[in-house]
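I am attaching a structure below and will ask some questions about it afterwards.
Only one protein chain is missing from this complex, and each of the others stays in its spot.
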Amino acid sequence: MSCKELTMAQAVNVALTESMEMDESVICYGLGVDDPLRIFGTTANLSENFPQRVFDMPTCENAMTGVGIGAALNGLKPVMVHQRLDFFLLAMDQLVNAAAKWHYMFNGQSNVPIVIRLMIGRGWGQGPTHSQNLHAWFAHIPGLKVVMPTNPNDAYHMLKQAIQDPNPVIFIEHRWLHGQVGLIEKGSHSSIGKAKLLKKGDDITIIAMSYLTVEAIRASEALSKNSVNVELIDLMTVKPIDWETIYESVEKTGRLLVLDTGAETGSVAGEIVAKVSEKCFAHLKAAPSRLAMPDIPEPTSYGLTKQFYFGAKEIAEKVHGMLLENVDSSLYRELDTEGHHDIPGSHFKGPF
Amino acid sequence: MSCKELTMAQAVNVALTESMEMDESVICYGLGVDDPLRIFGTTANLSENFPQRVFDMPTCENAMTGVGIGAALNGLKPVMVHQRLDFFLLAMDQLVNAAAKWHYMFNGQSNVPIVIRLMIGRGWGQGPTHSQNLHAWFAHIPGLKVVMPTNPNDAYHMLKQAIQDPNPVIFIEHRWLHGQVGLIEKGSHSSIGKAKLLKKGDDITIIAMSYLTVEAIRASEALSKNSVNVELIDLMTVKPIDWETIYESVEKTGRLLVLDTGAETGSVAGEIVAKVSEKCFAHLKAAPSRLAMPDIPEPTSYGLTKQFYFGAKEIAEKVHGMLLENVDSSLYRELDTEGHHDIPGSHFKGPF
Amino acid sequence: MTQLLNNEAHQLKVLKTLYLIRDLEEEIAKRYPEGKMRCPTHLSIGQEGVPSALAPLLFSYDLAVSTHRAHAHYLAKGGCPKAMIAEIYGKATGCSGGRGGSMHLIDESVGFKGSTAIVGNTIPIGVGLALSQQIKSEQGISVVFVGDGALEEGVFYESANFAALKKLPVLFVCENNLYSVYSPLKNRQPEGRKLYKMVEAIGIKSTHADGNNVVECYEILQEKINLIRAGSGPQFIEFDTYRWREHCGPNYDNDLGYRTAQEFDNWKVREPIARYENWLLENTLFTQNHFSQIRGQVTGLVQESFEFAESSPFPDVSTVNDYIYR
Partner (left out) sequence: MTQLLNNEAHQLKVLKTLYLIRDLEEEIAKRYPEGKMRCPTHLSIGQEGVPSALAPLLFSYDLAVSTHRAHAHYLAKGGCPKAMIAEIYGKATGCSGGRGGSMHLIDESVGFKGSTAIVGNTIPIGVGLALSQQIKSEQGISVVFVGDGALEEGVFYESANFAALKKLPVLFVCENNLYSVYSPLKNRQPEGRKLYKMVEAIGIKSTHADGNNVVECYEILQEKINLIRAGSGPQFIEFDTYRWREHCGPNYDNDLGYRTAQEFDNWKVREPIARYENWLLENTLFTQNHFSQIRGQVTGLVQESFEFAESSPFPDVSTVNDYIYR
C-alpha cells in the first residue's frame, strides 16, 4: 500500500484504521461515525472492524468531550469527530478548562491524549453557523496543539501522530480538501509543530494553511511566470507554530504575506505578522501583509458570497502588488476558476 | 452626585441603577446578583429597587445566555453577569452562533441588545480555571463588541452605553480595578469604540487595556524622569479597535509597545502589532513589541506566580530597553510594589 | 369530542396548512437537483400534522422559534411562503435577505422570531422570549419547536428547568421522528425511556400524542395552550411522527439501510393529510370538491412562490458588509 494514490478522506480513513489496528487503546466516536455516509468516508469500515471501540453518540457535544477526556485519563486514546467545527462551540468548557490544562494543573501527573477532528469549509450555502474557521481560538489556549494539514500524505501522517501525541490535539480538516488526491508515503514524516517549505524563492515568503495552500501553490506558479519567486511555506501546525522556519525564510526574502481561512481580526495570520514584525524587523524590506476572511459572518446566498472568498488570483495580485506595484487586471485572469465560486474549482477534485 | 468619588464597583452599580431607572426594559441577572455580596458590590440595591427585573439564576450558563438573547429579541435589554469569565466558556454556542450573528443572518430585522459582564483577574490563588483573560476570543468574532474599561468614570459611562447599545457587548471588569477610586463626570463621554489618549509623548506609543493601564501610567511617570516621553493610549474597547487613534500616535512616535492581560499567542496585542506593522510600516523606527501574559495556564501557587505577572517595572524596563538599550537594573526599582505580588500593590486600593 | 368539529375556520386553516407545507416542499424536492437552491435543506414531508394542527391556535402576537427543519413551522406560524422560497434561493427578497438560507428563517410580522442551524440553539432563546412576555405582561405565549435529537443537548434540560422555575408561558412542541440524521433513538437514549415522562420529571407538565393524527394534535394543543394562556406555566408535548425523505436534501434514502422499508411503509399509511381529509369527509364537513378547490389555491401559491424566487435578484455583493452591527 505504500505509494498509493488516495483522497484526503481516504488517507484519514487509513490513518484511523492503522492506528486502531496498531493500538487497541484508540477509540473513535462522534455523531455519524457509523452511519451510511461515515463522515465523508473518513470512518469507513471502522465500526465493522472495531465494533467495541467505534460508536455513535447522543447529540451532546459538551459531555461527550468530557467523556473523551475521562477515557483518556484512564489510558484510552479517543478520537472524537464533529462534522462542523461550529458544533464544537458547545464544548469549550471541557476543552479549555479541562483538556488543555489537565497536564499542567496536576503537575504533569496525568495527561489527556485526545484528538478532536473538526471539519471546516466554505461555500455552498453553509452560511453563518456551518462554516466557521475558528482555529485562532484554539491557538490562543496554552496546552492545545492545533493541526491543519493540506494534502493526503500530511493528513495521514499527522493524524497518526496526533493520535499518539500525549496532548490534546485539534485536527482540522477542510472539506474542500477531502477529495484532493495524493500519494501516501509511508515511513518517516516531519512531526507536529514543523512547517513545510513547499517552494523556494527569494522575493517573498507566503505562509499558508489548509485549503489556502492549494490556492497559494497555483498563485506561486502563475507568479513565477512573471518572474516573481515566491517562497511558499505550508504552516501545517498552527499551534505551536514553527517560528524557526518562518524567521529563516523572512530573513532571506524580506517580505511576508500570510494567508488565513479565518476572520482577519485576531487571526493566526495576525499572530504571524506580529511575531515576524517583532523578531525580524531589521530584515523586512516592506510592510508585512495578510489575506484572511473578512470580519463578517459568512452569508448563505450564492449572490452574496460571490466576492467573499479569495483564491489564487487574489493572492497572486496581492503579491504582485507588494513587489511590482501596478497589477494589470488581466495578468492573473487564468487563475479564475471556471464554474461556480462556491465549490472547489475544476482544477480540484473536491466534494462540497 | 456629579463629581463624586466612587470605586469602580460603585460606578458599575450606579450605571446599572441609573440604566434600570431610566429604561424599564433593562433586566439584570446572574449567579449572585441578589446575594449578600452582590457581585463585589456592583449589584447592590438592585433587587430591592427593581424586584421584577433582577434575579438570581440556576447554574446553567449556556441556557441563561440564550434566555437573555430571547428576551433581547422581544424588546428587553438584559445585563448578565459572571463572577469569572471562565464560567462563560459554557455559553460559547449561544454567544457566537446566536447573539453575534443574529442581526446579520436575519438581514438586520432584529438585534440582540445584551450585555455580558465578565470578571477577569489574576493572583491570589485563582489558578488555572479562575483567572483566564480571553478577550481575544471575543474580539475574533464578527458582530460582538468588547469593552475593557480602566477607571470608574469610563466604567460608568461605557456600561451605560453598552446597555443602550443595540448589539451584544462583552463588558470585562478586572477585579484589581473594582476598588480603584475616581471621579464620575456626568455628561458626555467618548463612545464605545474610541480609545483614549492618556498622555502625550513623542518617543513611543504604549497601548494598554484594563488593569494594565494602571501599571502603564506608573511606568510612564517613571520613564519621564529618565527623559523618555511615552504616549499612552488606553484602548478601552478591544472590538472594534480604534485604529485611527493608534495609527496617528504611531505615525508620530515611530515606536510601539502593546500590553495585554491575556496569553501572548493570538492576543489582541498581537492583532495591534500586526495591523500597525501592515499599515504604518514606513513610520516605524524600530521593531514593534508587546508585553502579554506567557502562554501558560496560570498556576495557583504563590511561589510559582512570583515572576508570572508583569507590572510597571517590567513595562518601564522594556520601554527603556527599546529606546536606550541598556537598562540598569536599579533604575526602576521604585516601581517594585511592596508586599505580596499576588494582590494589587499599596499604591492601589483593590480587593482581590 | 374535539372542539375542531365546531370550528370551520380552524378546519380550513389546518387543511390549507397541510397542503401548503406538503406541496411547497414537494416542489422544493422536485427543483432542488437544478442546483439553484444552494444550501442545506431539511424537508418536513410526512411531518406536516403537528404544525398544521397548531396553525389556527396561535395568534401573531404569539412567538415561535425553530430548528434546522423549520419550513413547516415557519409556514404554520403564518410566515410568507414567497419569502421562504426566495430565501432558499439566496435571493434579496428572501425572508433573511439571502443571508440565512433554508436553516435560518424569520418572519417578524407574524411572530416567527427565527430558526437556527445548531441543534438546541433556539431552545433557550424561545424560553427567553417567554420570559420577556412574562416580565412585560404581554398576552402571547412562546412556542419552541424541538426534535428528539435536540432533547439530548444539555441546553434543553437547562432551559426546561428555568421555564419550570419561573412558570413561563412556553410550549415545547417536540416532534419525535425517531431519528437524528441517521441515528435511531436506541443509539442515543436509554432503552424504554419516554421523553415526555422525563420532561415531566424535570418539572414541566408533559404529555404525548400521535403527531400524524391531526385532530388529536389539535385537541391536545388547544388544551395545553389554553392552560399556558391561563398562566399555569410551561407545557411539553411529544408528538410521534416520521420524516419521509432523507435528513438533509430532496431524496428518499431508505436504500441506505438505516431504517427498514417496513417501518417506512407503516408510517406512510398513517400519513397525516389523507387521514385528516378522511376525518373531514366522515364528519361531512368538507367534500372532495372542497379539497381540490383548496389544493388548487395552494398550487397557485406554490407556483407563485417559485416564480417570485426565481425572478428575484440576488442581493448586491456590496451589501455583504451590512448588518454586522446595528
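Per-chain residue numbering starts at 1, and chain names A, B and C are given in the order in which the chains are listed.
Just so it is clear, contacts are C-beta pairs under 8 Å (C-beta built on N, C-alpha and C of every residue); 3 or more make two chains touch, one makes a residue touch a chain.
Predicted model only: the values in this text are computed from it and were never measured.
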Among the chains presented, those that the missing one touches: A, B, C
Omitted-chain contact residue, chosen from A:47, A:133, A:151 or A:167: A:167
Full-complex contact with the absent chain, from A:8, A:39, A:69 or A:304: A:69
Candidates B:108, B:166, B:240 or B:299 - the one touching the absent chain: B:299
Those residues of subunit C which, in the complete complex, touch the missing chain: 152-158, 161, 164-165, 188-190, 193, 197-198, 200-203
Chain not shown, touching residues in subunit A: 27, 52-53, 57-58, 60, 62-76, 93-94, 97-98, 102-111, 142-143, 145, 166-167
Residues of subunit B (touch criterion as defined above) contacting the omitted chain: 31-32, 35-37, 55-60, 62-63, 86-87, 89-90, 124-130, 294-297, 299-304, 306-308, 342
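Note that only the chains that are shown with their structure count from here on.
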Label of the chain whose CA centroid is most distant from the centroid of subunit A: C
Per-chain Cα centre nearest the global Cα centre, belonging to chain: A
Distance between the centres, which are taken as Cα means, of subunit C and subunit A, whole angstrom: 37
Intercentroid distance (Cα basis), subunit C paired with subunit B, Å: 43
Chain centre separation in whole Å, for subunit B relative to subunit A (CA means): 31
Touching two or more other chains - residues of subunit A: 62, 86, 89-90, 127-129, 295-297, 299-300
Contacts with two or more other chains, residues of subunit C listed in rising order: 94, 96-100, 104, 116, 118, 121, 154-155, 324
